[in-house]
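A single protein chain has been removed from this complex, and every other one stays in its place.
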């Protein structure tokens, strides 16, 4: 790979990506364009602009964007239509943000004539894979620079020396090592590494940043109604909201009630297992409610097929294959199923749990006439069940007869 | 189908199956053998003996058995190895008990020379299917009598008249209609029908029978260590127990902390949707803990394959295909995966939730050496990731190049 | 079910459906509307009109339609996009025609104000299921009459007596029993029953109706180029044709070369196994060619996902669930994958076999630059493979190390 001439860097404004910015300038002598996205991580973005200016990036090469609506509408919501969970439990909060960042990096590279993009993910994790697969899938000719895999700044000390040598300001609280590493966006906060590395040890309380401990949640349950249209949440307690507004509100509710904490050991795509603490307050409510509304509006055949496809779909997102034909095929199937997933779900939030306690819809497939223990006025003929069972049993009977015969 | 001569009846001792007993005698003039199983439903069985005797069943034709250990060891545990949940949420507590009952009915039929078995499930539900598919799969020549599909006792009034006419005692509290219908065993209690038939309405508190409301659970969390061997729970807090003892203890713990309540609308095999309230306190802890121990002892490839197979496996159990070649194939695959699922999980129980907070095992695949943010002493070469990504990206690049070319 | 007042009958003009027509008139006293479709079965339709008139059906109640283009375009082609084969071998020629017939029956019922439809399939086969599931899925209130399950005309003798009694003409060659039963349409001819009922016995030559024996095919191979656009065949040897024209031409070519004969024992949805002789000359060529064009235009991820979904998709069609949400979900996924399945395949036809021998496309993903044994000018860096293998191996190494440790 020839040296890059102009690089679009995913820039947070923090110490690590500031060092990367400087390293790109010094190592490759290349022009750097910064891209800083508001994905709902809860940090001010303007300081990133100042820092970039300080390191000599011209105003026109600094991209700062609020992509929260796009993030929820085009990434989070499609994923929740699938009820996607990785390894039974993880709501994929980090995984789903990476393709959006790569998409903007590649688009900006095209706008500004850059030949490369760069990210600050390490060589041990999944994020490098997610950033890079997405970038290559969107532009097969782009170069991707992953400084953590290239440079020799392999210890905290070396990083700080580099920062000092290049006059990069280091906030006082960043001089020591953080006790764990954090990623955040509107969907979740993840924490991993350092104090969390022994999976036998309980995670210390100070790791949690976005949800109160269930013990500290209100002593009274709260009920909330979430409205859906075609598989996407569109209202809370009857108030219509935009996608990002809804997720923001659900985060607030879930966080307050201690919902969505997860302590998980997961299998990384790069091969080892890692332990993470995830907080997905709004997402946890959304998943529960989505399953709730599907339970009355989605046909059993469609629902079961979705359940069977889901693990693969979740794995594709986790592994970084958002922009792959197979993810798009599965999405087409899932989206097809959501045409009537419209209605309202009532959740009960209490001390760390969020449970569906009621659901209703004009699109409901639930038929009290059919299911009732009372007289059903002929809606269902119980005698049909005899034939249904006989023919479902036939192959089992033939098997049993064969096995009996051979004994 | 010719009339049965001798029938083994799944007999609870309750009003409904007593009526069935009498109806079999009067309708078919056949000999009746009763089978009453202690599946952990929490009811005395001896009254069933007395009632059977009262209705003229000779002592030798009354089978009363404690099958709790067999139930947990040969049915519940194999199912939990698969992390089976139906439609994302239901732990299959009713479904998994039916094949065991049918198995004993068929075995007893062979012992006593009966040509038929009978059950008290209605023509609208899944249980009839589960009873009958299991029976036919075990004996292709057996007759199965399902009185609810045959007789004309279609209202409560007619049933009570039949009882009165045949001198069947009706407990005072059974004279009115129950406000809902209940099934229970060591794994769960389910409630459905009547007051629960509107899925928009919250289930009344009095429906719950086996778990306290989370609001009434202790204000302090409790921690419990569950030990596993080859995928099955074998100890609690270091004390070795039998399968049924473990589930009993987990029920006690889970019930006390309000764990395992579920309000679900599900798709029945016979075609309509129904709403059930399920309480699975111990099973909820067991599932969480099993996932926890798998998270460090099960390889990612195996774990993901299990997750993909699970919905089908759960569907087979739900639909009554326990004794089918395809369930046995899936079980063989699942059991194969559990060889090293050995170790201990620490759960935190609090106000309705049960969460894994620690796990450890001699069989662990978690390698701190590989995952650490610190110096890994060469365990993992970050440069390998570049090649890994390049080759995973290659097909996506070729796709992107093709699409670019055609624009 | 109340008696039908007006019935739309799937009417072939043959003896059996003529008897059904009369039986509907006499049994139910209902008005009958006939629907006779040209699905490419190779029979004149006008005689059906005459016979219907003879039995008193007024001209306006006789529907005779050429649905060949719709059949191929909306049913056969979508199915072939999936490379659908049932139980590894069967091209679903009968299965795929049934939903179209039901669709027209239901549509005509709506046009003419009929409350029922009727078909001539027996109670042992799959076709009754296919007809009826499709009808109910399209109109939940329609009645379906299946005379073979209702009447007592259970032997050939009784049928002929009924015909005679009602002055239905019986062709001389229909007086004896046919030695096997046949279904045909533009996609295939199936034969089953009677002389074919012993699966150990080779099918007699006279069963085959649409393909020459491979031994009688030309001694010279023939090459044919099939052009595809977005997954559908659009031309043969460079000549653009309509869907039905293409299948007709492929039938001619395949039939002449003895292609597409299949002797199969299959598992019916109703539970037993049956043996069929299928001739699908054009379809066999189409499947081979479609796989051929996909091999260069479809990404591996998409192709493998399709292969995994295919058996389920084929099963749904076989079982009669064409009009089900899960078939439509799978179709959406499959169709999504076909956007670039455009190009040309060269087949070699010879003595019963049809094999891809060349394929080319502007949409090709095949890159000689990447795959060449020669110098690839840097398209592919072989060193990337080392990292690719290391990270794919990592979990296997961790497993092996665990197992070694525990020995």
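Order as written gives the chain letters A, B and C; numbering starts at 1 within each chain.
Quick note on the criterion: contacts are C-beta pairs under 8 Å (C-beta built on N, C-alpha and C of every residue); 3 or more make two chains touch, one makes a residue touch a chain.
Since this is a predicted model, take the numbers as computed values, not measurements.
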| message | From the list B:272, B:289, B:354 or B:400, pick the residue that touches the absent chain. | response | B:272
| Where does chain C touch the missing chain, residue by residue? | 83, 87-89, 122-124, 128-129, 132-133, 136-141, 146, 148-149, 154-155, 181, 193-194, 197-203, 214-215, 219, 221, 261-268, 270-275, 291, 295-296, 299-300, 303-304, 307-308, 310-312, 315, 320, 323-325, 346, 350-353, 355-360, 365-368, 370-373, 375, 380, 382-386, 388-389, 392-393, 396-401, 404
| message | Take the complete complex as the reference. Which residues in chain B touch the chain that isn't displayed? | response | 267, 270-273, 298-299, 301-302, 304-306, 312, 321, 324-326, 328-330, 332-337, 391-395, 398
| remark: Contact residues on chain A toward the hidden chain run 299-301, 340, 362-365, 367, 370, 380-381, 383-388, 390-392, 394-395, 398-399, 402-403, 406
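The definition used in the following text is that only the chains that are shown with their structure count from here on.
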| said: Roughly how far is chain A from chain C, centre to centre by C-alpha average, rounded to an integer in Å? | reply: 41
| Sequence positions of chain C contacting 2 or more other chains | 299, 301, 391-392, 394-395, 398
